[in-house]
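Pasting in a structure now, in structure tokens, and then I'll have a few things to ask.
Missing here: one protein chain of the complex. Every other protein chain is in place.
Here is subunit A:
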Amino acid sequence: MTNDVAMNVDVDLDIIAEQVWSAFLNSGEDEAIFAADDKGSHADLAASVAMVGAYEGHLVVSCSHKASRDVASVLFAMEADEVSQDDIGDALGELANVLGGNVKSVLPSPSQLSLPRVSATEHERWPGTVEVCRTVVSWRGEPFVVSLLSGGHAVHKTQEVPA
């Protein structure tokens, strides 16, 4: 499907982000601000999943090193200074996977979701894509930018082609 068609999708990233942060990160109202201001946000890491099929694009969540460490700390139930780089990659990748799966459910179907990929933002590029929508979640004082991209080539290994 082309970018033009994909650009017409109606996705409320704010609601999806709120659901995911609440259930996945056990985030209380005092910890998170949804649809936050992204002025001055700085991202060191980006986790993404690709969508291929009726909708082609990527769901990307990017954040600082500190923010990614906090996510791993919560999911692995460890102190922030105890989590490893592998833990951070695993946790941030799963966050992108859960966000991507929920976003995919309101996009044209059927589509496949790739396995997540996590990398430094300075190395991450999604050529040929346009941003369809974005939201910012401020969690524990750190911004997470969640972006839905349309178009481009899916560079991730994909799984399971739906019938």
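Operating definition for what follows: contacts are C-beta pairs under 8 Å (C-beta built on N, C-alpha and C of every residue); 3 or more make two chains touch, one makes a residue touch a chain; residues count from 1.
Keep this in mind: contacts and distances are computed from a predicted model.
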| item | value |
| --- | --- |
| Omitted chain, identified by the protein name its UniProt record gives, among "Iron chelate uptake ABC transporter family permease subunit", "Two-component system chemotaxis response regulator CheY", "Acyl-CoA dehydrogenase" or "histidine kinase" | "Two-component system chemotaxis response regulator CheY" |
| Candidates A:Glu56, A:Asp70 or A:Asp87 - the one touching the absent chain | A:Asp87 |
| Of A:Gln85, A:Ser105 or A:Ser119, the residue in touch with the unshown chain | A:Ser105 |
| Listed residues A:Ala32, A:Ala46 or A:Ala72, member touching the removed chain | A:Ala72 |
| Missing-partner contacts on subunit A, residue numbers | 19-20, 22-24, 72, 75-77, 86-87, 90-91, 93-94, 97-98, 100-102, 104-105, 109-110, 113-115, 157, 159-160, 162-163 |
